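Accompanying notes for the structure given below.
Missing here is one protein chain; the remaining ones are kept as they sit in the complex.
Now for subunit A:
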Amino acid sequence: MANEVPWVEKYRPEKFTEIVGNEETVARLEVFSRQGNVPNIILCGPPGVGKTTTILCLARLLLGSSFREAVLELNASNDRGIDVVRNKIKMFAQTKVTLPPGRHKIIILDEADSMTEGAQQALRRTMENFSKTTRFALACNTSDKIIEPIQSRCAVIRFGKLSDAQVLAKIIDICRKENVSYAEDGLEALVYTAQGDMRQAIGNLQSTHVGFGHVNGKNVFKVCDEPHPLIIKEMIEYCAKGDIDEAYARMQTLYSLGYAAEDIVSNMFRVTKTNQTLPEYLKLEFIKHIGLTHMTVLQGLGSLLQLTALLADLCQTIEIKS
(Lines give C-alpha, C1' and ligand atoms only; values in the text may rest on other atoms or scores of the structure.)
Protein backbone atom coordinates (compact mmCIF):
# COMPACT_ATOMS: atom_id res chain seq x y z
CA MET A 1 0.00 0.00 0.00
CA ALA A 2 2.82 2.31 0.87
CA ASN A 3 4.32 2.17 -2.58
CA GLU A 4 1.17 3.07 -4.39
CA VAL A 5 1.06 5.93 -6.85
CA PRO A 6 -0.83 8.98 -5.63
CA TRP A 7 -4.49 8.54 -6.35
CA VAL A 8 -4.55 12.00 -7.80
CA GLU A 9 -2.41 10.66 -10.65
CA LYS A 10 -3.99 7.23 -10.74
CA TYR A 11 -7.47 8.64 -11.20
CA ARG A 12 -6.58 11.59 -13.39
CA PRO A 13 -9.20 11.53 -16.17
CA GLU A 14 -7.94 10.58 -19.61
CA LYS A 15 -11.11 11.25 -21.54
CA PHE A 16 -13.30 14.33 -21.67
CA THR A 17 -16.27 12.36 -20.43
CA GLU A 18 -14.46 11.54 -17.20
CA ILE A 19 -13.78 15.16 -16.34
CA VAL A 20 -15.99 16.32 -13.52
CA GLY A 21 -17.64 19.72 -13.63
CA ASN A 22 -17.64 22.64 -16.07
CA GLU A 23 -19.50 20.43 -18.52
CA GLU A 24 -20.21 23.09 -21.11
CA THR A 25 -16.65 24.29 -21.31
CA VAL A 26 -15.38 20.78 -21.58
CA ALA A 27 -17.98 19.90 -24.21
CA ARG A 28 -16.85 22.86 -26.25
CA LEU A 29 -13.24 21.77 -26.12
CA GLU A 30 -14.31 18.27 -26.97
CA VAL A 31 -15.74 19.60 -30.24
CA PHE A 32 -12.40 21.18 -30.96
CA SER A 33 -10.61 17.96 -30.16
CA ARG A 34 -12.49 16.31 -33.01
CA GLN A 35 -12.33 19.19 -35.50
CA GLY A 36 -8.76 20.18 -34.84
CA ASN A 37 -7.51 23.73 -35.32
CA VAL A 38 -7.80 24.74 -31.69
CA PRO A 39 -7.16 28.40 -31.10
CA ASN A 40 -4.63 29.48 -28.49
CA ILE A 41 -6.38 29.11 -25.18
CA ILE A 42 -6.00 30.32 -21.63
CA LEU A 43 -7.74 28.21 -19.03
CA CYS A 44 -8.18 29.92 -15.74
CA GLY A 45 -9.82 28.89 -12.54
CA PRO A 46 -9.11 27.99 -8.94
CA PRO A 47 -6.81 25.06 -8.14
CA GLY A 48 -8.03 21.51 -8.43
CA VAL A 49 -10.83 22.01 -10.95
CA GLY A 50 -9.19 20.16 -13.82
CA LYS A 51 -7.47 22.76 -15.93
CA THR A 52 -4.30 20.79 -16.54
CA THR A 53 -6.27 17.59 -16.92
CA THR A 54 -8.44 19.19 -19.58
CA ILE A 55 -5.45 20.44 -21.52
CA LEU A 56 -3.76 17.07 -21.39
CA CYS A 57 -6.95 15.36 -22.54
CA LEU A 58 -7.26 17.78 -25.39
CA ALA A 59 -3.67 17.28 -26.45
CA ARG A 60 -3.93 13.51 -26.23
CA LEU A 61 -7.07 13.40 -28.31
CA LEU A 62 -5.73 15.83 -30.87
CA LEU A 63 -2.34 14.32 -31.33
CA GLY A 64 -2.84 10.65 -30.56
CA SER A 65 0.35 8.75 -31.06
CA SER A 66 2.50 11.80 -31.73
CA PHE A 67 1.66 13.19 -28.30
CA ARG A 68 5.20 12.66 -27.08
CA GLU A 69 7.02 14.61 -29.71
CA ALA A 70 4.40 17.25 -30.43
CA VAL A 71 3.74 18.47 -26.91
CA LEU A 72 6.00 20.63 -24.80
CA GLU A 73 4.88 21.00 -21.24
CA LEU A 74 6.41 23.56 -18.95
CA ASN A 75 5.19 24.38 -15.49
CA ALA A 76 6.29 26.68 -12.74
CA SER A 77 8.92 24.23 -11.58
CA ASN A 78 10.67 24.51 -14.91
CA ASP A 79 12.86 27.45 -15.53
CA ARG A 80 10.73 29.82 -17.53
CA GLY A 81 12.62 33.05 -17.75
CA ILE A 82 12.96 35.09 -20.88
CA ASP A 83 15.75 32.86 -22.13
CA VAL A 84 13.65 29.72 -21.96
CA VAL A 85 10.82 31.37 -23.81
CA ARG A 86 13.27 32.67 -26.37
CA ASN A 87 15.15 29.45 -26.83
CA LYS A 88 13.38 26.34 -25.66
CA ILE A 89 9.91 27.37 -26.73
CA LYS A 90 11.05 28.89 -29.98
CA MET A 91 13.15 25.90 -30.82
CA PHE A 92 10.28 23.58 -30.11
CA ALA A 93 8.03 25.73 -32.27
CA GLN A 94 10.51 25.39 -35.10
CA THR A 95 10.90 21.63 -34.98
CA LYS A 96 9.09 19.77 -37.65
CA VAL A 97 6.63 17.13 -36.62
CA THR A 98 4.42 15.54 -39.23
CA LEU A 99 0.85 15.90 -38.15
CA PRO A 100 -2.46 15.46 -39.94
CA PRO A 101 -4.07 18.65 -41.26
CA GLY A 102 -5.73 20.80 -38.66
CA ARG A 103 -3.45 19.44 -35.95
CA HIS A 104 -0.76 21.54 -34.38
CA LYS A 105 2.04 21.09 -31.96
CA ILE A 106 0.92 22.17 -28.52
CA ILE A 107 2.92 24.06 -25.96
CA ILE A 108 1.41 23.78 -22.51
CA LEU A 109 2.37 26.43 -20.04
CA ASP A 110 0.99 25.43 -16.71
CA GLU A 111 0.71 27.99 -13.94
CA ALA A 112 1.32 30.71 -16.46
CA ASP A 113 0.53 33.43 -13.97
CA SER A 114 3.85 32.79 -12.32
CA MET A 115 5.74 33.69 -15.47
CA THR A 116 7.53 36.98 -15.33
CA GLU A 117 6.23 39.82 -17.39
CA GLY A 118 9.34 39.89 -19.51
CA ALA A 119 8.92 36.23 -20.37
CA GLN A 120 5.31 36.83 -21.30
CA GLN A 121 6.32 39.74 -23.49
CA ALA A 122 8.80 37.52 -25.26
CA LEU A 123 6.09 34.95 -25.81
CA ARG A 124 3.90 37.44 -27.63
CA ARG A 125 5.68 37.44 -30.96
CA THR A 126 6.53 33.76 -30.82
CA MET A 127 2.86 33.00 -30.51
CA GLU A 128 2.09 34.85 -33.71
CA ASN A 129 5.07 33.89 -35.77
CA PHE A 130 4.49 30.20 -35.33
CA SER A 131 0.71 30.18 -35.33
CA LYS A 132 0.74 27.98 -38.42
CA THR A 133 2.40 25.09 -36.68
CA THR A 134 2.08 25.61 -32.96
CA ARG A 135 -0.70 26.42 -30.56
CA PHE A 136 -0.41 27.48 -26.95
CA ALA A 137 -2.46 26.35 -24.01
CA LEU A 138 -1.97 28.30 -20.83
CA ALA A 139 -3.35 27.47 -17.43
CA CYS A 140 -3.52 29.99 -14.64
CA ASN A 141 -5.47 30.91 -11.52
CA THR A 142 -6.31 34.51 -12.25
CA SER A 143 -6.39 35.82 -15.77
CA ASP A 144 -5.25 39.31 -14.92
CA LYS A 145 -1.75 38.09 -14.17
CA ILE A 146 -1.46 37.35 -17.88
CA ILE A 147 -0.46 40.47 -19.78
CA GLU A 148 -3.04 41.97 -22.10
CA PRO A 149 -1.26 41.26 -25.38
CA ILE A 150 -1.26 37.55 -24.56
CA GLN A 151 -4.89 37.60 -23.47
CA SER A 152 -5.77 39.27 -26.71
CA ARG A 153 -4.17 36.46 -28.67
CA CYS A 154 -6.03 33.72 -26.86
CA ALA A 155 -9.54 32.64 -26.14
CA VAL A 156 -9.95 32.84 -22.39
CA ILE A 157 -11.88 29.96 -20.89
CA ARG A 158 -13.02 30.12 -17.30
CA PHE A 159 -13.34 27.15 -15.01
CA GLY A 160 -15.63 27.36 -12.02
CA LYS A 161 -15.18 25.70 -8.68
CA LEU A 162 -16.57 22.21 -8.43
CA SER A 163 -19.73 21.76 -6.43
CA ASP A 164 -19.63 19.67 -3.28
CA ALA A 165 -21.85 17.08 -4.92
CA GLN A 166 -19.39 16.66 -7.79
CA VAL A 167 -16.46 16.20 -5.45
CA LEU A 168 -18.48 13.80 -3.31
CA ALA A 169 -19.49 11.65 -6.26
CA LYS A 170 -15.89 11.30 -7.39
CA ILE A 171 -14.68 10.46 -3.90
CA ILE A 172 -17.32 7.76 -3.45
CA ASP A 173 -16.33 6.38 -6.82
CA ILE A 174 -12.69 6.14 -5.77
CA CYS A 175 -13.62 4.66 -2.40
CA ARG A 176 -15.47 1.87 -4.14
CA LYS A 177 -12.60 1.17 -6.52
CA GLU A 178 -10.02 1.16 -3.76
CA ASN A 179 -12.16 -0.69 -1.21
CA VAL A 180 -11.88 2.08 1.31
CA SER A 181 -13.96 1.70 4.44
CA TYR A 182 -15.72 4.96 5.04
CA ALA A 183 -18.40 6.61 7.13
CA GLU A 184 -20.78 9.30 5.91
CA ASP A 185 -19.34 11.97 8.16
CA GLY A 186 -15.87 11.17 6.85
CA LEU A 187 -16.88 11.97 3.31
CA GLU A 188 -18.63 15.10 4.50
CA ALA A 189 -15.47 16.21 6.25
CA LEU A 190 -13.41 15.53 3.13
CA VAL A 191 -15.73 17.62 1.00
CA TYR A 192 -15.76 20.41 3.54
CA THR A 193 -11.99 20.61 3.87
CA ALA A 194 -11.46 20.44 0.12
CA GLN A 195 -13.66 23.47 -0.64
CA GLY A 196 -14.21 22.44 -4.23
CA ASP A 197 -10.60 21.44 -4.82
CA MET A 198 -10.69 17.92 -6.23
CA ARG A 199 -6.97 17.38 -5.89
CA GLN A 200 -7.06 18.18 -2.21
CA ALA A 201 -10.09 15.98 -1.62
CA ILE A 202 -8.47 12.97 -3.25
CA GLY A 203 -5.15 13.64 -1.52
CA ASN A 204 -6.80 13.84 1.89
CA LEU A 205 -8.81 10.73 1.18
CA GLN A 206 -5.66 8.79 0.42
CA SER A 207 -3.80 10.12 3.45
CA THR A 208 -6.67 9.26 5.76
CA HIS A 209 -7.01 5.84 4.25
CA VAL A 210 -3.31 5.07 4.48
CA GLY A 211 -2.92 6.61 7.90
CA PHE A 212 -5.97 5.31 9.72
CA GLY A 213 -7.49 2.64 7.53
CA HIS A 214 -10.95 4.03 8.08
CA VAL A 215 -12.33 7.29 6.75
CA ASN A 216 -14.53 9.01 9.28
CA GLY A 217 -14.91 12.61 10.35
CA LYS A 218 -12.54 12.36 13.27
CA ASN A 219 -9.74 10.82 11.25
CA VAL A 220 -10.13 13.29 8.38
CA PHE A 221 -9.83 16.23 10.73
CA LYS A 222 -6.80 14.59 12.30
CA VAL A 223 -5.17 14.45 8.88
CA CYS A 224 -6.14 17.96 7.87
CA ASP A 225 -5.76 19.27 11.42
CA GLU A 226 -8.30 22.03 11.25
CA PRO A 227 -10.57 23.24 14.02
CA HIS A 228 -13.71 21.20 13.75
CA PRO A 229 -16.24 23.17 11.68
CA LEU A 230 -19.14 21.88 13.75
CA ILE A 231 -17.80 23.50 16.90
CA ILE A 232 -17.19 26.70 15.02
CA LYS A 233 -20.65 26.60 13.53
CA GLU A 234 -22.19 26.26 16.96
CA MET A 235 -20.07 29.11 18.20
CA ILE A 236 -21.21 31.40 15.40
CA GLU A 237 -24.81 30.46 15.99
CA TYR A 238 -24.56 31.26 19.67
CA CYS A 239 -23.07 34.62 18.73
CA ALA A 240 -26.01 35.27 16.44
CA LYS A 241 -28.24 34.73 19.47
CA GLY A 242 -26.10 37.01 21.58
CA ASP A 243 -25.13 34.22 23.95
CA ILE A 244 -21.52 35.01 24.70
CA ASP A 245 -21.08 32.44 27.48
CA GLU A 246 -21.78 29.44 25.27
CA ALA A 247 -19.76 30.91 22.41
CA TYR A 248 -16.81 31.57 24.71
CA ALA A 249 -16.89 28.03 26.07
CA ARG A 250 -16.41 26.72 22.54
CA MET A 251 -13.70 29.19 21.73
CA GLN A 252 -11.83 28.20 24.83
CA THR A 253 -12.07 24.53 23.93
CA LEU A 254 -10.63 25.18 20.50
CA TYR A 255 -7.89 27.42 21.84
CA SER A 256 -6.89 24.92 24.52
CA LEU A 257 -6.69 22.19 21.85
CA GLY A 258 -3.77 24.21 20.53
CA TYR A 259 -5.15 25.56 17.30
CA ALA A 260 -3.54 28.76 16.14
CA ALA A 261 -5.68 31.85 16.31
CA GLU A 262 -5.22 32.30 12.58
CA ASP A 263 -6.70 28.87 11.87
CA ILE A 264 -9.65 29.51 14.11
CA VAL A 265 -10.40 32.89 12.57
CA SER A 266 -10.05 31.76 8.98
CA ASN A 267 -12.34 28.82 9.66
CA MET A 268 -14.82 31.17 11.26
CA PHE A 269 -14.85 33.13 8.04
CA ARG A 270 -15.36 30.01 6.00
CA VAL A 271 -18.22 28.82 8.14
CA THR A 272 -19.92 32.20 8.31
CA LYS A 273 -19.68 32.66 4.56
CA THR A 274 -21.47 29.42 3.80
CA ASN A 275 -23.93 29.45 6.67
CA GLN A 276 -27.47 29.39 5.37
CA THR A 277 -29.31 30.44 8.51
CA LEU A 278 -27.68 33.78 9.25
CA PRO A 279 -29.61 36.86 8.10
CA GLU A 280 -27.73 38.94 5.55
CA TYR A 281 -27.15 41.85 7.86
CA LEU A 282 -25.57 39.68 10.54
CA LYS A 283 -23.46 37.89 7.97
CA LEU A 284 -22.10 41.17 6.68
CA GLU A 285 -21.32 42.46 10.16
CA PHE A 286 -19.78 39.15 11.20
CA ILE A 287 -17.52 38.97 8.19
CA LYS A 288 -16.49 42.56 8.78
CA HIS A 289 -15.46 41.85 12.38
CA ILE A 290 -13.80 38.57 11.49
CA GLY A 291 -11.81 40.39 8.82
CA LEU A 292 -10.61 43.03 11.25
CA THR A 293 -9.66 40.42 13.83
CA HIS A 294 -7.85 38.39 11.22
CA MET A 295 -5.75 41.44 10.48
CA THR A 296 -4.93 41.86 14.14
CA VAL A 297 -4.00 38.20 14.40
CA LEU A 298 -1.73 38.43 11.38
CA GLN A 299 -0.02 41.40 12.89
CA GLY A 300 0.99 39.17 15.78
CA LEU A 301 -1.78 39.48 18.33
CA GLY A 302 -3.07 35.91 18.32
CA SER A 303 -4.08 35.73 21.94
CA LEU A 304 -7.27 34.33 23.38
CA LEU A 305 -8.14 37.84 24.44
CA GLN A 306 -8.38 38.98 20.82
CA LEU A 307 -10.57 36.05 19.91
CA THR A 308 -12.82 36.72 22.85
CA ALA A 309 -13.06 40.35 21.82
CA LEU A 310 -14.17 39.13 18.42
CA LEU A 311 -16.91 37.06 20.02
CA ALA A 312 -17.99 40.07 22.05
CA ASP A 313 -18.13 42.17 18.89
CA LEU A 314 -20.21 39.56 17.15
CA CYS A 315 -22.62 39.28 20.05
CA GLN A 316 -22.95 43.01 20.20
CA THR A 317 -24.34 43.32 16.67
CA ILE A 318 -27.54 41.66 17.80
CA GLU A 319 -27.76 43.43 21.17
CA ILE A 320 -30.00 46.39 21.75
CA LYS A 321 -27.79 49.41 22.02
CA SER A 322 -28.95 51.71 24.72
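In the analysis below, a contact is a pair of C-beta atoms (placed from the backbone, for glycine too) under 8 Å apart; a residue touches a chain by one contact, two chains touch by 3 or more; residues count from 1.
Here is the rule we use: contacts and distances are computed from a predicted model.
The listed choices are "6-phosphofructo-2-kinase/fructose-2,6-biphosphatase", "Cell cycle checkpoint protein RAD17", "Thioredoxin-like fold domain-containing protein" or "Alpha-1,3-glucosyltransferase"; the UniProt protein name belonging to the chain that is not shown reads "Cell cycle checkpoint protein RAD17". Note that of A:Thr17, A:Asn87, A:Ser181 or A:Gln252, the residue touching the chain absent from this view is A:Asn87.
Interface note for the absent chain: among A:Glu4, A:Glu117, A:Asp173 or A:Asp225, the touching residue is A:Glu117. In the full complex, subunit A touches the omitted chain through residues 24-25, 27-32, 35-37, 39-40, 44-46, 82-83, 86-87, 90-91, 94-96, 101-102, 104, 117-118, 121-122, 124-125, 129, 131-132, 141-145, 147-149, 151-161, 262, 266, 269, 273, 277-284, 287-288, 290-292, 294-295, 298-299, 318, 320.
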